[in-house]
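Of the protein chains in this complex, all but one are displayed in their positions.
Up next, chain A:
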Amino acid sequence: MASPRLFSTCHQPPFLPPSPQRFVKSPAKRRPIRSALQFNRKPQLAGETPRIVVITSGKGGVGKTTTTANVGLSLARYGFSVVAIDADIGLRNLDLLLGLENRVNYTVVEVLNGDCRLDQALVRDKRWSNFELLCISKPRSKLPIGFGGKALEWLVEALKSRPEGSPDFIIIDCPAGIDAGFITAITPANEAVLVTTPDITALRDADRVIGLLECDGIRDIKMVVNRVRTDMIRGEDMMSVLDVQEMLGLSLLGVIPEDSEVIRSTNRGFPLVLNKPPTLAGLAFEQAAWRLVEQDSMKAVVVEEEPKKRGFFSFFGG
């Protein structure tokens, strides 16, 4: 465990060795990150960079895009360079959650057609200069047949060899289903995060998706259980997280409780992890991002809510 020390808000933390792949030319100067929350400690990056993570679920509406946005921004806040790819070709949503919908001018389709370069299609977040968004296509656009998976592979290779340096994380937001879009999204990935909710329909679809991922050679799969309600678990109206884990047999990356702030953050284009004070779901996303960096998993899970013991003076509004 690293000794507690303040790390600077610049893109390069002082105790990480410089990347040997950088060009002689001085890299483009980046503005320092202005953060509402600063951590005195940084997670230890495990595995080879860039780590290509696909966030998938099978069933739609379980929180893939929300997880991608919040985990991606958490990673950027920890000081890692992140590229988030919205691989949903027909229905693009990641830019809305991040509040970058007005800044997406070029997509991967334009890059493939030669209308722009790859760096022109990357949208850099002004709040976090080390977080970039890349959308596959605009609505009503079409990709040539057979280009999907290959295109993503080319993109990853191009990102690895770009002048600014290879990103630490490439996070791919997978579309729902197990169609061609899913196959395209998982092509370049070497690890996966499966998002599910504790209901039987999502679990069945999740099990199928895990099977397909394992057939495709992705073995490092971790699970995020979203929209957990401890009151329903206590009333035995909802499966507990341990039950979900027993059914799917995956290690846990995070447990996200049901939080109405998710809807507000979605509508405002302000990700949850940037709230101050942090919300319950925001803290859970930050913890999940930490575990993702360290390739760790949860050792204990939240079961139910306990009534808080209140002191004598709580009666007076304490």
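The rule we apply is simple: a residue touches a chain if its C-beta (ideal position, glycine included) is under 8 Å from a C-beta of that chain, and two chains touch if they have at least 3 such contacts; residues count from 1.
To be clear about the criterion, contacts and distances are computed from a predicted model.
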_Undisplayed chain, where the name is taken from the UniProt record, one of "MPH6 phase", "WD repeat domain 54", "Protein MULTIPLE CHLOROPLAST DIVISION SITE 1" or "Prolactin receptor"_ = "Protein MULTIPLE CHLOROPLAST DIVISION SITE 1"
*asked:* Out of A:Val53, A:Ala76, A:Leu94 or A:Leu112, which residue would touch the omitted chain in the full complex?
replied: A:Leu112
_From A:Ala46, A:Ile200, A:Ile263 or A:Leu280, residue that would touch the chain that is not displayed_ = A:Leu280
*On chain A, residues whose C-beta touches the chain left out of the figure*: 4, 6, 34-41, 43, 89-90, 111-120, 137, 141-148, 150-151, 154-155, 157-158, 161-163, 180, 183, 207-208, 210-212, 214-216, 230, 242, 245-246, 248-252, 261, 264-265, 268, 270, 274-280, 283, 286-287, 290, 297-308, 315-317
